[in-house]
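Every protein chain except one is present and positioned as in the full complex.
By letter and in written order, the chains are A, B and C; residue numbering begins at 1 in each of them.
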Amino acid sequence: MAWTRKQMAARAARELQNGYYVNLGIGIPTLVANYIPAGMTVTLQSENGLLGMGPFPRETEIDADLINAGKETVTFVPGASTFSSADSFAMIRGGHIDLAILGAMQVSERGDLANWMIPGKRVKGMGGAMDLVSGVRRIVVLMEHTTPDGEAKLLHICTLPLTGTGVVHRVITDLCVLDVTPSGFEVIEFADGITREQLEQRTEATLHFR
Amino acid sequence: MAWTRKQMAARAARELQNGYYVNLGIGIPTLVANYIPAGMTVTLQSENGLLGMGPFPRETEIDADLINAGKETVTFVPGASTFSSADSFAMIRGGHIDLAILGAMQVSERGDLANWMIPGKRVKGMGGAMDLVSGVRRIVVLMEHTTPDGEAKLLHICTLPLTGTGVVHRVITDLCVLDVTPSGFEVIEFADGITREQLEQRTEATLHFR
Amino acid sequence: MDDPGKHASGMSKLWPDARAALDGIVKDGMLLAIGGFGLCGIPEALIVALRDTGVRNLTIASNNAGVDGWGLGLLLETHQVKKMISSYVGENIEFERQYLSGELDVEFCPQGTLAERMRAGGAGIPGFYTRTGIGTLVAEGKEHKVFDGVTYILERGIQADVALVKAWKADLHGNLIYRRTARNFNPNAATCAKITVAEVEIVVQPGDLDPDEIHTPGIYVHRLVHNPQPEKRIEKRTVRTE
Partner (left out) sequence: MDDPGKHASGMSKLWPDARAALDGIVKDGMLLAIGGFGLCGIPEALIVALRDTGVRNLTIASNNAGVDGWGLGLLLETHQVKKMISSYVGENIEFERQYLSGELDVEFCPQGTLAERMRAGGAGIPGFYTRTGIGTLVAEGKEHKVFDGVTYILERGIQADVALVKAWKADLHGNLIYRRTARNFNPNAATCAKITVAEVEIVVQPGDLDPDEIHTPGIYVHRLVHNPQPEKRIEKRTVRTE
């Protein structure tokens, strides 16, 4: 059975390690913050200029000057720091963030990532996605295995405009977990009850199994 | 009669304008701070990371954490700010300082400046001088007209390793004030009693007179 | 001074209001750098005043383009903007309409590259190399260069004619302190323009701020506007209930 969004987030939380500095993308990746194991210290970076992001505020704590990269009101935790956008992306570009967990539209078996633009549809811009994928040490993609229409998102070659090339290390979907290896996608975990055949049916890219 | 060091500093202070941000070099240029006209606001930058440098401290005010670029203990004035070396030189390189008044070993009639190194003698390094001459909007050199041995310092071409090329706008010596123009040095003021002939005698470069 | 109106008389940089502060310094066809991330930390009063000047054909470097009816959205409604240099413009229907119809030109620039381009422009750095955008549309037409076996692209510094920024607190010399994530692009925009105008909530005397706590030294700020009660609209009001 496919993992729920919560199960996906919980699985992604297993990518975290004590002391990690982590950037979580918009959407399902945001949920990962709810599954940080007790006793583990993980510091969340928000690329608009906050290290040490906390949970959403209580109604009385709302502060218009304190938002995350998704423009949602947030809080900060003890030990937090704020900084300019240039300093924030110096941190990202310079390889100081241990891990980013991001959503995607497509991932290729070479680790190419597309998550910012669908030609002919509405163009919103890449925001900080290109900086994150080229700067953060480890990129984990967290996304549904296929589009709502059932189209494959794990491809030989991305057809959408790229966010970065050869940048993805691991993909966690609702069906499985895959590593991007020199020989392509290698499935390292299955969601309960998901079979090799089911995965191959919903994947355009070649899948390798251990 | 040649100007004294104090008179030179007083003359250099006439280069200041209200609201200016100024960097003063080590030696005679430091004295210029004593001649800022009353009622004029001039903010002094020290390239080790201070904007709004004040006078030397009283004995009781000495703070080892507060020095100028000459490594002397200083104070700061109300409205001062501190910053990192990268931020300090971003300010300098980016053209935000209105004026620097610096010492020199040699200046050429093309505005080349040499003030950091005498080959074969002790080599101390350029410090921030190269950054200052290439970044600050206007460079005024304040120096003795000749070396203590009577050698010319205003030359057709500098013989010492350069600090910058075509960077000097004006030179104030103990004998005169010169502008660097497209056709070379133009004398715009004489110290009291100094003659054209005396200047030419002590200058290797061609001098133009208005 | 080479830039008219660059320094206020004496050392008080405070101007009576946003309209007065922009008088004579903004012109048709200028390049402006404007701080803010979404609607957080935007110079609200200055944007309204900029609209009211009626200047046109502006190029604006700003991470976002506001929303319909607020922030930079106000300048889009009046067709005063010719081109945006932004990383994300997804919140604005009028923006999209003008962009798709060809009325508005957009240069998409990755967020970190945009911030660094502003910093570089202010720091006398005409160009720098970055991995960001390698292999994507962003890299097209840009110089590629290999350092230690890795390929980077050349990005250019941005030097604006005027910057409009929002800070929390200022002294009369223009030293600025920002608050929380309302800092964002403001310190970077403040450095990259010939003339920078800052809108602040609190104005204090020189000496009231500790030198070590100042985020933007006053040298970068030419005019100050006091707006004690900005609206500070919130785009996504999210709360936890437990």
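One rule holds in what follows: a contact is a pair of C-beta atoms (placed from the backbone, for glycine too) under 8 Å apart; a residue touches a chain by one contact, two chains touch by 3 or more.
The model shown is predicted, which means the values in this text are computed figures rather than measured ones.
Undergrad: I'm checking contacts with the chain that's been left out. Which of B:L66, B:L155, B:I172 or B:A205 qualifies?
TA: B:L66
Undergrad: So one chain is hidden, and I want to know which residue out of B:P29, B:G103 or B:G135 touches that hidden chain in the complete assembly.
TA: Answering carefully, the residue with contact to the hidden chain is B:G135.
Undergrad: Determine which one of C:T130, C:N188 or C:T216 touches the chain that has been left out.
TA: Hidden-chain contact among the options goes to C:T130.
Undergrad: Give me the subunit B residues in contact with the hidden chain, please.
TA: Residues of subunit B in contact with the hidden chain: 46-50, 55-59, 62-68, 70-74, 76, 82-86, 88-90, 92-93, 112, 117, 122-131, 134-135, 161-166.
Undergrad: On subunit A, what residues meet the omitted chain?
TA: 17-19, 21, 41, 43, 45, 50-52, 76-83, 89-97, 135, 137
Undergrad: Even though one chain is hidden, which residues of subunit C still touch it in the full complex?
TA: Considering the whole complex, subunit C reaches the absent chain at 116, 120, 123-131, 145, 147-148, 150, 152, 156, 177-180, 183, 211-213, 215.
Methods note: only the chains that are shown with their structure count from here on.
Undergrad: So, comparing each chain's Cα centre against the centre of all protein Cα atoms, which one is closest?
TA: That would be C.
Undergrad: Tell me which of A-C and B-C has more C-beta pairs in contact.
TA: Between the chain pairs A-C and B-C, A-C carries more contacts.
Undergrad: From the C-alpha centre of subunit A to that of subunit B, how far is it in Å?
TA: 54
Undergrad: Per the centroid of Cα atoms for each chain, what is the distance between subunit A and subunit C, given in Å?
TA: Distance between chain centres: 29 Å.
Undergrad: Provide the list of subunit C residues touching at least two other chains, using ranges where the numbers run on.
TA: Within subunit C, the residues that touch at least two other chains are 119.
Undergrad: By the touch rule stated above, which residues of subunit A touch at least two different other chains?
TA: Not one residue in subunit A touches at least two other chains.
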